[in-house]
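In this view, the complex is presented without one of its protein chains, the others remaining in place.
Chains: A and B, in written order; residue numbering restarts at 1 for each.
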Amino acid sequence: MTRITIDPITRLEGHGKIEIFLDDVGNVKNTYLQIPELRGFEQFSVGRPAEEMPRITNRICGVCPEAHHMAATKALDNLFHVEPPSVTKKIRELFYEAFYCTDHTVHFYALGGPDFVLGPDSPPAERNILGVIHKVGVEIGKEVIACRQRNHHVIKMLGGRGIHPVAGLPGGWSKSMSEEERQEIEEIARKNIVFALFSLSLFDDVVLANQAYVDLILSDAFTHQTYYMGTVDENNLVNFYDGKIRVTDPEGKEFIKYDAKDYATHIAEHVEPWTYLKFPYLKAVGWKGFVDGMESGVYCATPLSRLNASDGMATPKAQEAFEKFYETLGSTKTNGRYKPVHHRLATHWARLVELLYAAERMLELAIDPEITNPNVRTPITEKPDEGIGSVEAPRGTLTHHYKTDENGILTHVNLIVGTTNNYAPINMSVKKAAEGLIKQGTVITEGLLNTIEMAFRNYDPCMSCATHSLPGQMPLEVVIRDADGNQVKKLSQYIE
Amino acid sequence: MTENGKPKLAMYWAAACGGCEISILNIHENILVVDEVFDVAFFPCIADFKTKDVIGYPDGYIDVCLFNGAIRNSENEEMAKLLRQKSKIMVAYGSCAYEGCIPALSNLTSKDATFNAVYKENPSIDNPGGVIPQTEFKVPEGILEIPVFYNTVKSLDQVVEVDYYLPGCPPEPPQIWAVLQVVVAALLEGAPLPPKGSIVGATNVAVCEECDLKKDEKKITRFYRPYEITPEPGICLLEQGLVCVGPATRGGCGALCPQVGMGCRGCYGPLDGVEDQGAKMMSAIASVIDVGDYEGNEEKYEEKVQAAIDTIPDPAGTFYRFSMAHSLLKRARVDNGNGKGETE
Partner (left out) sequence: MANNTEFEPLIIGFTCNWCSYRAADLAGMSRIKYPPNVRLIRLMCSGRLDPSFVLKALKGGADAVLITGCHPGECHYLEQNYKTLKRYILLKRMLEQFGVEPNRVKLVWASAAEGVQLADEITKMVEEVRDLGPLNWPAVVSPNGDHPIAETEPVVEEVQA
C-alpha cells in the first residue's frame, strides 16, 4: 500500500495533515485528515472567573477572536440571567458585522481566492494573494488592505483592541459609542457595501464567466449532500449575532430549530483515536460514519449552510444576491424555499453574499438613533449558575456552555467551535476529492495534492492572510530606521 | 522562491491561535516592505511550503524565524528545534512563545484531567468506549500518528535558545513594525542588532506610564468583579477596586485595555529584573490594600485582611494569566490526577 502525506496543510488557520492510502492498483483506499493540535481550553478554563471568558476564549482563535468574545459574552448574559440594554445588543451586533466584513473579505481574496481564481494547479509561487492581484489588478489589492484596515479600526474603537477585544461584559459592554465614532463608522459601513458589491461582480467576471471554473464548482468531486446548520431570526432570515439554530435536511426541509440552550439535546460529538479533534453530528439521525445523505447525522455549518438553512437575507441587496445565487446554480423553490445547493466550492460565493449582508446590516445599525445611548450596562442582580450562548462564527455555529459555582467561578466548560462542526464533512470532502483525482496510473504532482487541499480550504477560512505583496505600479515610499532612529534606508517605487 | 540573495523569512505557529499572524498583517501597507526585502521560506499560514522543505534547507538558511505559539506537544518541540537549526535569528514572537500565555494556564491542571473533560465528560460527548486520542493508532491501511500531548506547557526558550523576545498577545502592530525596521536595517545595511536575549518592541517601564487614567494614592478597601461596578471614567481602575495588572506589566501596548474600562491582564510580560510576574503583582496589589488602622487585636485585623483578599477571585489564573510557563513554580502539583491543583 502506498502512502502519501501532506504535512502541514497550508493557507488556513491551524494545524493538520492529510494521509492518503492507495491500494495496490493505485486507487485511493482511504484518506484521513488528522488534527494534531489540542490546547485544552475546556479544561483549563475551569477555576477561572466566568467574566474573564470573553478575554480568555478570544485566544482560541486570533483570526476570529470577536466570535469567541461574542459567544462568551452572550453565555455570560445567560449565566447571570441578565438582559443587556437594547443599545448594547446593537453595539455588539455592529461590532460583529465589522468583524465579518474584514474576515470574509480576507478569506475570499487571500485564502480561498488563489486556488479558485487562479486554478487549483497553478504554480505554487503564484498561488497566493500575489497571483490573485496579478489577475485582478493592484487597485483591488489596495482595496483589500483598506477594507481590513478600516474594519479593524472599528473593532478597536468599539472593542478596545484590534485583535483580542476586551469589552464584553455580562449584561453589557464596557464602553458606549460617541456621535463622532458613529459618524466614522457610518462612513466605513458605506464603503463596505460598495466593496462587497464589487467583490460579487468580480466573482461574476472572474469565476462565473469562466466555464472551467463553473464546471469545477458543479463537479461531483466537490459535491456532498448533508444537513445544513445556521442561525436565523424570527423570519428565518440569516442572522450572525442572535436567533435560533436551524438545521435543514439534504432535500431542503426544516429538520429542527432550537434555542442555543438546547444544543446538547440535538448535537453530540464522536471521538476517533487518530485525531485530537472531535466530530459533531445530529443525535436524532445518529453517527453513521463519514457518509452523506439523509440517514447520516453529519452536518455542515459554513456560509453555504447558513444560506441553505435560511429563507433569505434580511437586507435588500443581499437578498437580491441570495436569489441570484440560487437561481444561477439551478436551484428551484419548493414550498417557498430554495432547494439547497450542495456544491461545496459555491461556499466562496455564499461568503460574498454574507459579506454584502454584513455591510448593509452594519449601516442599518450605524444610523440607528439609539446606537449612541450611553447606558450600555444592565446591573447584575442574580447569582450565576449555568449559561449557554451562541453566535455564527464565520466558520460555523459557535456555542459556549459554562457552569459556575455561586461565586461565578467556572466548574465546567463545553465549547463547540465553528470549524469543529465541519470536521466530518471536511474529511469526507478530502476523501472524495482524492478519489476523484487519484486513480490507477495517475502521476502525483504538487498541484494535484494542492487540489485535494482545496477540498479542505473552502470550509475553513479561519485564517486571515490579507495581503502578501502587491506588484505593479503602486507609488510607495518607506523609510527604515535603526534602533536609534537614524534613517538607514529609504525605499520608494514610482515616486515622481 | 529561487536563490536571489534576498534574506529568508519564516513564521511558524506552535500551540497558537493565529493572532500573531494577523498582528503582522495589521502593519497594513508596511507588509509591502517586508515582501520586498524578504523571501518567504516557510509560513504555513499563507504559503505552501511543507515541513519536508524545511528539513531540506541547509542549517542557518533562514535569516529570521518568527516563532509564535507555546510548546504544548511533541510536534511543537520538534518544529522549534528544526527551525532553530535552520535559522540564524530565532524570535520568540508573542506571549505564547515568550512565556506561555493562555495555553500555559493548562499548567494548573493536567493532561489526564484535560482528556477526561474533552473526550469523556463534556455534556455533548458521545464516547461510551472512553476512546482517547492515541499517539500511534493502527487503522486497516497503516499506522496513524499524532503528537504527544505534554502535561506541561513550555515557553520557546525552555526548548531552544532564543535570540529575541517580542512580547504581547499579540504584539501591537506599531511595535512590530519598529522591530522589523531594525531587523531590515541589520540585514541590508549591517546596522547593529540589540544584544542577544533582548526583549524588543516594548518599553522598559510599566503600562501605567502609557495609561491616561488619573492616578492618585492607592488605598483599596476591597476589589470588585468587572461586572459589579461601572468605573468612573478617567480614573485609575485599580484605585477603584478593579484588578489591573498594569503596575507589574511591561509597557509598549499603549495601555489599550484600561482605556475602555477593562483592567490590564499583563500580556506584555514582566519588567526588567523581575523573575516572576505573578509574584510581583501579588506583592504590589497586596501592599495597597487598606483595612484601616490596627486597633490592637491581631485576630480581628487578620480577619479584615482576609475579607479584603477574598474579593480577589482566582489569584493564580489572574496574576499568571500570560506568564505561567515563566513563573517560578511553572505548574500546579497534581498528585492524583484530579487536575485542579487542589490539596487533599
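In this section, contacts are C-beta pairs under 8 Å (C-beta built on N, C-alpha and C of every residue); 3 or more make two chains touch, one makes a residue touch a chain.
Remember, it's a predicted structure, so these values are computed and weren't measured experimentally.
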Answer key for B:K50, B:K86, B:R250 or B:K280 versus the chain not shown reads B:K280
Out of B:Y150, B:Y227 or B:Y268, only one touches the absent chain, namely B:Y150
Per the touch rule stated above, chain B touches the missing chain via residues 108, 111-112, 129, 131-132, 134-140, 148-152, 154, 158, 275-276, 278-280, 282-283, 285-287, 289, 294, 296, 298, 301-302, 305-306, 308-309, 312, 314-317, 319, 327-335, 341-344
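Following the convention adopted for this analysis, only the chains that are shown with their structure count from here on.
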When centres are defined as mean Cα positions, the distance from chain A to chain B in whole Å is 25
Chain B contacts chain A in the complex at 1, 13, 15-23, 25-26, 28-33, 35-36, 44-52, 72-73, 75, 101-103, 105-106, 108-109, 113-114, 116-119, 122-127, 131-134, 137, 139-142, 144, 146-147, 149, 169-170, 173, 181-182, 184-186, 188-189, 191-192, 194, 225-228, 230, 256-257, 259-262, 265, 313-314, 317-318, 339-341
The residues of chain A that touch chain B in their complex are 1, 3, 6-15, 19, 21, 29-30, 32, 34-40, 42-49, 51-52, 55-56, 58-63, 65, 76, 80, 110, 124-125, 127-129, 145, 148-149, 152, 156, 159-164, 166-167, 169-172, 174-175, 263-264, 267-276, 278, 280-281, 283, 287, 377, 380, 401, 407-409, 412-414, 416, 450, 462-470, 474, 476, 478, 480-483, 488-489, 491
